[in-house]
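As you look at this complex, bear in mind that one protein chain is not there, while each of the others sits in place.
A, B and C label the chains in the order they appear, each numbered from 1.
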Amino acid sequence: MPSLAEARRELALANNIVANEGVLDAFGHVSMRHPDHPDRYLLSCSRAPELVSPDDLTEYDLNSRLLRDPGVPQYSERVIHGEIYKARPDVMSVCHHHAPAFMPLLATRTDFVPVFALGNVGGNKPPFWDQRDEFGDTDLLVVTPAHGASLARALGSHWMVLMNRHGVTVAGKSVRECAYSAITACRNADFQVRAMAIGKLDQFTPGEMELCAQIIARTTGLDRSWEYWAGRLAKAGGGPPPVGKKAARGRSAAKKSKRARGRR
Amino acid sequence: MPSLAEARRELALANNIVANEGVLDAFGHVSMRHPDHPDRYLLSCSRAPELVSPDDLTEYDLNSRLLRDPGVPQYSERVIHGEIYKARPDVMSVCHHHAPAFMPLLATRTDFVPVFALGNVGGNKPPFWDQRDEFGDTDLLVVTPAHGASLARALGSHWMVLMNRHGVTVAGKSVRECAYSAITACRNADFQVRAMAIGKLDQFTPGEMELCAQIIARTTGLDRSWEYWAGRLAKAGGGPPPVGKKAARGRSAAKKSKRARGRR
Amino acid sequence: MPSLAEARRELALANNIVANEGVLDAFGHVSMRHPDHPDRYLLSCSRAPELVSPDDLTEYDLNSRLLRDPGVPQYSERVIHGEIYKARPDVMSVCHHHAPAFMPLLATRTDFVPVFALGNVGGNKPPFWDQRDEFGDTDLLVVTPAHGASLARALGSHWMVLMNRHGVTVAGKSVRECAYSAITACRNADFQVRAMAIGKLDQFTPGEMELCAQIIARTTGLDRSWEYWAGRLAKAGGGPPPVGKKAARGRSAAKKSKRARGRR
Partner (left out) sequence: MPSLAEARRELALANNIVANEGVLDAFGHVSMRHPDHPDRYLLSCSRAPELVSPDDLTEYDLNSRLLRDPGVPQYSERVIHGEIYKARPDVMSVCHHHAPAFMPLLATRTDFVPVFALGNVGGNKPPFWDQRDEFGDTDLLVVTPAHGASLARALGSHWMVLMNRHGVTVAGKSVRECAYSAITACRNADFQVRAMAIGKLDQFTPGEMELCAQIIARTTGLDRSWEYWAGRLAKAGGGPPPVGKKAARGRSAAKKSKRARGRR
């Protein structure tokens, strides 16, 4: 069982990796249910996930209230995480994103369908959630507990929910699995969108969908992917230092801007 | 209130960032109304915005005449900036670009429409301006005060104007907001174009458009984006040195070519 | 005739190159028939091909059984390689991949057709293989000898077989030729997919297809490509060290994660 420090490092690394793979940019975030306190979750303060370090992570209760206020701005959409952890005890990690790969589907209310073996993530035919249905005209941000609870209801027993004209929320049984699903679903979405421009999709049978959904639990693919993504991140000069070590040169830019934010 | 030196650094940084995010290439530019003299603006001499440093910035009056001639070539389309500052006292920064993301819309006279929450920048349904309508056959460059004034009239009270078969001009209340709008509008345009290839766009209601247009003024998203973009630029080896410091190794290529230009 | 150590380096380099050119990611692999024992083949243990080093390569017999178990996980789809080497004595190298460029064709059962002179690789009109036809509902992974043998039968005398809703398998007379075909076919697939979105493809005559298929055997294009790709890989900080030399700094991340895997 990993220490809390190791869990925090893993969550920062997941934020960095999912950003480095093009799923997150200045916006979006990955959270983790607290490993020792299931009624809390860990999420970064308001900063781009590519820059998140373990020190940026703070603790929230399931109503998305800070346990201790670090005195820096927080993500306005944190209720997405809190309300899903509240509704789904089996969820250990949540990623919310607005990946370019998904946007054509979200902007046209087109169902996400698997187009390759690894692509059936998130549960068969993940549901859509339109904030307008329950809340009328909004700025589409999920900022009140009621918004978050509505989204969690739409997620139901799935592991991915598509948010019309907005983005995607992915859940997982671990931080790594959640990151894997977020990245792999984006790859499938990209393939699907480009395929739809040239022809009719070759549908999976229900049996194939069921079996493909189990691939990641039965193979070494998740470990292999994680090593690959972590290597790519390291090549790009990112990633948190090992637990117990100070951040090196590469973090200086982030630190500087943190000081700048402190002055705000 | 920032010093003029800090304002100049901010403008150079904005040019570098908007280029690094793929909106500008050898062409296009970001300008700023002079912080102390509202009847002047600051713009680089003729060089690719990725290479612009604070030393490249020169002052123009609102008729786009140089206050002091630095003896190097100037952008031929500087009247875009001058005429918008003249017509719109609320505009503090202008960006003109020819981003690949927008070209399919500009080449087919397709309206820009928001397809995600952050995408409604530039004012609802930003107008088109076709140079041909008023000036007949031209090379499409906006080079006379009359061209610029016509473009400014088309902009009206919007914050973005689309130029048929040419490019886009974006205005902002600050350099950062202008850069943010330019980059975010390109992301929306990219999503819109790819979405249009697979289906019918899910339209925003007027109320949603109104509320989405206010997001950036009400959240920490602009600061978060700026930190993210500045970090990406630094990773790519770009960006002006802090005020009061000399440029480091990374500027040498630009310097060398500046000397080369001096010989011209 | 190269030494076994040189052959192993070439195979690791091919894995790195094909990954660096965007054909392979965390998944997919390149193998080689053993240069001294035609009834064996060499393939990496389970790791992303971008990270494969000569030390990761292990020997299998043609039934895809390990000659010596290195005690680390193996690729589950290794039977693709074994069964093709068994069925096709003229095949010296095999690459299996799920390249984004091909996915629109595989997801819509669209025939691969050459659209430029270099594009006719893999044999005229390479066949499709649908695992469902012979095996009903599966997770689409090719993991039993029967799956692999069926795929090899579909390949027949071609040099490329397209796998519905899954990926592509390419064969070659040498490691370099196989890598070349895998990369070049992806380029053709990308061109084909984008061309199909705007018009009807200008078909090659049978005579042109025949002659284009011979280009690579008759020109210096393969050597030129290999030098180019190896140079790009080196620029990106990848590639195995020369035979007899220790890996340098760049391998440290991979080594670290290897140690981590050892603890598993």
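Annotations for the structure displayed:
We adopt the following convention: a contact is a pair of C-beta atoms (placed from the backbone, for glycine too) under 8 Å apart; a residue touches a chain by one contact, two chains touch by 3 or more.
None of these values were measured; they are calculated from a predicted model.
Seen in the complete assembly, the chain not on display touches B, C. Of B:Ala5, B:Leu67, B:Ala107 or B:Ala146, it is B:Ala107 that touches the chain left out of the display. The residue from C:Phe27, C:Phe112 or C:Trp229 that touches the chain not shown here is C:Trp229.
Contact with the chain that does not appear here is found for just one residue of C:Ser64, C:Thr110, C:Gln131 or C:Gln192, C:Gln192.
Annotation for subunit C: contacts to the undisplayed chain at residues 114-118, 187, 190-192, 194-195, 197-202, 204-205, 207-208, 210-212, 214-215, 219-221, 223-225, 227-232, 234-235. Of the residues in subunit B, those that touch the hidden partner chain are 25-27, 46-48, 50-51, 73, 76, 98, 100, 103-110, 132, 136-141, 164-167, 193, 196-197, 236-237, 253-254, 257, 261, 264.
Note that in this section only the chains that are shown with their structure count from here on.
If you sketch which chains touch which, the chains link end to end in a single open path, with no loop closing it.
With centres set at the average Cα position, the gap from subunit A to subunit C is 32 Å.
Annotation: 45 Å between the Cα-based centres of subunit B and subunit C.
For subunit B, residues that reach two or more other chains under the stated contact definition are 197.
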